[in-house]
Every structure is written in structure tokens, then in C-alpha cells.
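For this view, one protein chain was removed and the others were kept in their places.
And now, chain A:
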């Protein structure tokens, strides 16, 4: 049984021969539908999870391919507007428990990851239902604001049809006061196949293009030509998500800062405050962000008011407040680690590596004879697949080069 599972789901993406690309049903790999990874996890008769492990290996490999590490100027300071479809279509139960519940949950981790990777960027959330668009949060650099707004129960009250045009117009209006050195982006999650618009959406599309706003969309049902065109025209991404995992993958592609292509983009000096920690006071004092009493917090260097977390904008004087590590968190986008080269095991096994495994330079783990190994083009050290993915996804340091 294990054998069957393996044959069906094992798609060797590195096999370039036409036969290697064929799946078990004789079709090509890309003709197969996106597989739910938990369907693959099945024990074989000995009770081991061999095939599951293989599936994970394949997933890792796929991740490896998606990386883009070209050293180009990236918009580190971003302004992203999330547009959530709040129409009745989002009540469909093809995601668990419903589309809207799954979306909101994924968006929560999206918000956290977004601010983790873009600590000095801003975000706003817009919801559209009943032909109207409504701002849930205004542009802000504080992840807590957005997470709290997403947790609001009323988000699950679905109504009528969405209006993409109203949502985009409102988003554009919000982005109008964003400074020119930052990127302007809109990310939509739409379950509905229709949109109820007051005017011609082509005009909105032209306006978006003119303002150099990048629109991306993840559709939960099917491809819609109008939506796709807007994304293409504005250099955004368009994808149709089949399930929750796919939705998350697609959304998370919007997290790394996009390259700067705009001719209008300017560079500026941005004034920022680096607050000191409030000294341990004898009496608790209220913070300006939540009006709650606390002993700790950070003092805005301009107006001396106390905020409770960084990064944020001072609620009193509006100064962006960050700490030096927040800036350091973005450095890896500016100096990306080069992709490792996959080493042809055939060539290797001939000479000195005959049969014997190689020791990964990162984790000191053994890379077994036939398993793929990856070499850093700069320091020429070799790594296992696990370390390669970890180094480029999370660590952003080559252990051999630093």
C-alpha cells in the first residue's frame, strides 16, 4: 500500500525527462490537481510514515524553487491594503468551517508575518459587503490593531454582494496620503464571482495603473477575467486557491517586499523615533494606545507619551517609533543570500564521494549517498536540503560565508 501512495504522489520536479514529469495516471504533473498534504499522510503496513516524510521532502523542494534572491532594490517601506470579501459567498463551506472563518484565521497569521518581515511598513484592512466598502482599520504600523479588527465578530456577518470597485476606490483614497518613497499595494481575497459596482471598473483600473498601485488577488472559487485583468495590468499576482493551505501559500507570496519598478518612487529621509524603555516606576501609568495602566512601556522621544509596544506610530504626535533591531530585521531583504546550486550526485559519486555520505556544513547531519546536496556559490560549502530551505527562508545567513 505504501508503494501505491508513493507512486501517486511522488512528483520528482527535478526530473527533466518527459517521462519523469508524468504522474501515475499518465497525465503530466501540472495537470494533476493540487493535493491536500494530509491525504498523503498514511501509514504503511509496518506503521511507519515513510511516504509522508517523502511528501514533506517534496514540499521543501517546491519551496526551494519559489525563491527569488536577485539583489534588486526592494520597497522596504510598504503600504498594503487588505480587501476582504464579506459577501454571502464567503459563507460557503468548501473551506473549514467556512470561507470567511478560514480566511480571517489565515489573515491573522498573515498580519503577524507581514510585520515581522516588513517592520517599518503599514497596513490597512477594508471589507466589502452589500455593495459597499468599509474600512476596518486605517493605515497603521501596529500589528495588534489589525489582529484585533480581524477578530471582531461582526466580520462574520455576511451580507449581499461585494463591490470590488468601491473597495478599490476606498483603498486608493487611503493610499493617497502614503508618502511617495513607499510602495502602494492592494491585496484582495474574493469568494464571489461577481461584483456590484456603481460605475465602470475599467476606469478604476486605469486610475490604479496611473497611481502605480499594485493589485493582487486570491480568488476562492474560480478565475474571473475582470479580476485577473486588473491584477495583470497593475503588475500584481492573481491566483485561485483550492483550499486553506493553498490560500495561505498564495497570500504569503505577497509578504516579501516587491521590487521597485516605479519611476515615480522617490527616496526620502524618514524621521523616526527610537524610544527608551520606561523605567520601572513605582506607580503604573496609562499608555496612550489602549489607555490601560501598566508599569512598562516605551517613551516617545518627541512628546514623552507612553506606548506599550513597538513598532508603532505615536498616538499623540504621529512619530513612527521603532527600535534599532526592527530596522535590522529588514536588512536581509537588502542583502539576500544567494541561492545554492543543486549538485549532481552522479558526478560526485564517481570520485571521492563513492557511496559515503557527505556531512552537511550547517547541521553536521549526514547526507546519504543519493540524496540531493546543495552548494553555496560563494563559500563552496555543501548543505542538506533541510538546511538550504532553512537558511534561505528563516536564517538569511550562509553559515559558510558569515
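We adopt the following convention: contacts are C-beta pairs under 8 Å (C-beta built on N, C-alpha and C of every residue); 3 or more make two chains touch, one makes a residue touch a chain; residues count from 1.
Basically, contacts and distances are computed from a predicted model.
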The chain missing from this complex carries, among "Cyclin-like protein", "Exocyst complex component 2", "Ras-related protein Rab-14" or "General transcription and DNA repair factor IIH subunit TFB4", the UniProt name "General transcription and DNA repair factor IIH subunit TFB4"
Full-complex touch with the removed chain, picking from A:154, A:225 or A:267, is A:267
Just to verify: which one of A:87, A:166 or A:234 makes contact with the chain not shown? A:166
Among A:317, A:343 or A:372, single out the residue that touches the unshown chain. A:317
Over the whole complex, note the residues of chain A touching the chain we left out. 73, 76-77, 116, 120, 124, 131-135, 137-140, 145, 149, 163, 166, 169-170, 173-174, 177, 179-182, 198-199, 266-277, 279-280, 301-302, 313-320, 323-325, 327-332, 334-335, 359-365, 384, 386-387, 390-391, 394-400, 402
